[in-house]
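Take a look at this one; I'll ask things after.
With one protein chain withheld, the remaining protein chains of the complex are depicted in position.
Moving on to subunit A:
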Amino acid sequence: MKILVSVKRVIDYNVKVRVKSDQSAVDLTNVKMSMNPFCEIAVEEAIRLKEKGVASEVVVVSVGSKSCQETLRTAMALGADRAIQVEAEDGLDSLSVAKLIAKVAQEEAADLVIMGKQAIDSDNNQTGQMVAALLDYPQATFASEIVIENGEAQVTREIDGGLQTLAITLPAVVTTDLRLNEPRFASLPNIMKAKKKPLDVKTSADLGVEVGSNVSIVSVTPPPQRAGGIKVGSVAELVDKLKNEAKVVS
């Protein structure tokens, strides 16, 4: 079984986000970038499936500028076998990214595509579902457990009401939620080895995919700030404030 995993290079989750003064975008100059945490979970799951003997090969793909090769190398240091960079401007829209990933999945004849449920920059939570739709594959989003058996993936999903388990036939798309696994760290020798693993570069033209979107950004602004509150000295004072000042407790 071959697994394709997509990874996205995003602002590190610990970085304090600042909006550019011209309100065109978030300022990413000299900001620490990392692999999107949900993509790390996706890579980890694929590697575990390979270690269990369920998968035979793990291919990682990223859509973006040359800098995303760094993210692909990280994924290979974690255990992915080889990588594909689809060259594109950073911040391409989800549907275009989905078309590119769907095409790679087809060319690779991947049995399972594992993707993060959302990227922590655009917070869209949609690319995996779009890849599945474009390929007419079944999907299981927000996965907290994946069991592969008899050509099927049994996936437990984190939904608003609790947990749901679906069985989907392969090929299929699964997107990861936080509880699926705890990703490992890359060891130094594996980081060195990853430098020698194959990394192919493709363009959207190579894949025969037309990219572009009808959505444009009007502005990006900082969120309204909450006015700071006060510290209360005791539970009694807190209760008094809630009853008589905020009037949210009767």
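In the analysis below, a contact is a pair of C-beta atoms (placed from the backbone, for glycine too) under 8 Å apart; a residue touches a chain by one contact, two chains touch by 3 or more; residues count from 1.
Methods note: contacts and distances are computed from a predicted model.
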{"item": "Hidden chain of the complex, named as in its UniProt record, picked from \"Electron transfer flavoprotein subunit alpha\", \"Putative spermidine/putrescine transport system permease protein\", \"Glutathione S-transferase family protein\" or \"ABC transporter ATP-binding protein\"", "value": "\"Electron transfer flavoprotein subunit alpha\""}
{"item": "Contacting the left-out chain in the complete assembly, out of A:V5, A:L95, A:V113 or A:V211", "value": "A:L95"}
{"item": "Touching the absent chain when the full complex is considered, from A:V19, A:V54 or A:L199", "value": "A:V19"}
{"item": "Among A:M1, A:M33 or A:L134, residue touching the chain not depicted", "value": "A:L134"}
{"item": "Contacting the left-out chain in the complete assembly, out of A:M1, A:I120, A:A186 or A:L199", "value": "A:I120"}
{"item": "Chain not shown, touching residues in subunit A", "value": "11, 13, 16-17, 19, 26, 38, 93-95, 98, 117-118, 120-134, 137-142, 144, 154, 157-169, 172, 177-179, 213-223, 226, 228-232, 234-236, 238-239, 241-242, 246, 248-249"}
